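The structure appears below as structure tokens.
What you see is the complex with one protein chain gone and the rest in place.
Per-chain numbering from 1; labels A and B assigned in written order.
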Amino acid sequence: MKHLWYGLGIIVSVAALVAVQVVPHLEQYTLEEGGSPVPADSYGGASWRLISLAPATGENLPKGTAGVTAVIGVTPKDQAASKAMAQGCSATVRDRADRVWSPSRAVQGLPGLASVCMRLNKPVLVPPGTELKWQASFAVPIEAVSSLQVEVRVQKTEGFVRLTPAAAPSGRPQPAG
Amino acid sequence: MTTRLAWTWGAATAVALLLPFAIAWPLGGLADAPDPQPPRVSLGQRVKGHRLELVPRKVYSTTRSPGGSLTGRYLVLNLDVTNVSKMPADVSDLYLAMNAKVDGQALDPVMNLQSREIIRNGEERGTLLNPGLPETVRIAWELPENAGNPQRLSVSFRDHVYEPSWSLLGYSSGTSLWYRGKIMALLETQVERT
Partner (left out) sequence: MKWIIAAVLLVAVGLAQRLLPDADRMYRPIASTGGINEEVRTAPYSVRVDGVRTGRELQVTAPSGEVKKVLPSKGVWVTVQLTATATKEPVSLQDVMLEGPDGTVYAAGDGVFGLNTANLEAGIPQAGSIAFEVPPGLKSAVLRITGPQYSSALGPAVEIDLGTLPAPVPTASVAEVES
């Protein structure tokens, strides 16, 4: 019986020792998987929609690669959401095989649209209830185009929003202008 | 064994274990041994460590920032450095193992640093020290504006040793790392003025 108490004592002390080392730095131990998807009408206090996901022209794209541009609309619901968005947001695309692409500078976006979720002119904050349209362009393998979904993350906001196009991008690149 | 015998044995063992300490402690036997004085070197003398081999070449002060166009007061040390280990090193490995004093005043490794660069043919060539490639390294410190002309520079160079890692709490994997070793040389020299 005495040995049992010794054993339990050791287990508790080791656990306590590990906890003392780990708990103060708990944030370093979480898996950075980017969280889980949040409904498009509530992520970061704003509502999100994918306005278009269309083919786009690119410069010196490698063979077998296509350009696509996603135009995203975001409407902050209140002042806090406007401010949260201004921290910066980023878009990625994901295909059926779970492959992920980040924006490419080699693909031309649409003129006049920002590539951040802030207004280009002052005031930079988007007023609550107003929709801001912004864009992100990607270079992806041709076979990935038909199954792309867009994911948007706002800095310092847990999770992300996943936007699925109504139809796969098709046709010629949208004309500029 | 009776209780009394057990106590006697216990006491005898304790005395046998503690006696050497009881003698050594008052005599200073448990104090840290003083570090042996590191060898003093002068400009042009070779210093060989486990990671880097160096030859301090020139120490001078200038009013023009080395590699830049700012004016101020700068103290510059040029050294020939060769990485004698089997893995890449960086000029910062050399710099962080140095401790510099100018006219008795310690130079802050962060606040006083102006630049640390490899120089080839008069041009800056980054900070990578690949094994077996001799390089010239220029280390420049910025001195306060109101400081007078620096007269003497004293720099200690610490060696590095590649050893299995360890941690008191046992969380280390044991893979080898470069650890700070002993001071391998002390350079004391006059500062040239240019």
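Here is the rule we go by: a contact is a pair of C-beta atoms (placed from the backbone, for glycine too) under 8 Å apart; a residue touches a chain by one contact, two chains touch by 3 or more.
Being a predicted model, the structure only gives us computed values, none of them experimental.
Enquirer: Kindly state which of the options B:T13, B:S92, B:N149 or B:S176 is in contact with the chain not pictured.
Expert: Touches the omitted chain: B:S176.
Enquirer: For a quick check of understanding: of A:S47, A:T65 or A:Q135, which residue touches the chain that isn't displayed?
Expert: A:T65
Enquirer: Which listed residue (B:S69, B:N121 or B:N146) would be found touching the missing chain in the intact complex?
Expert: B:N121
Enquirer: Even though one chain is hidden, which residues of chain B still touch it in the full complex?
Expert: Those residues of chain B that touch the unshown chain are 86-88, 120-121, 125-128, 130-135, 164-165, 173-176.
Enquirer: Which parts of chain A are in contact with the chain that was left out?
Expert: These residues touch the chain not displayed: 62, 64-65, 97-102, 104-105, 139-141, 143-144.
Note that in this section only the chains that are shown with their structure count from here on.
Enquirer: For chain A and chain B, let me know how many angstrom lie between their CA-based centres, rounded off.
Expert: Chain centres of chain A and chain B, defined by C-alpha means, are spaced 46 Å apart.
Enquirer: Please give the residue numbers of chain A that touch chain B in the complex, ascending.
Expert: The contact residues of chain A facing chain B are 17, 21.
Enquirer: What part of chain B is in contact with chain A in the complex they form?
Expert: 169, 171
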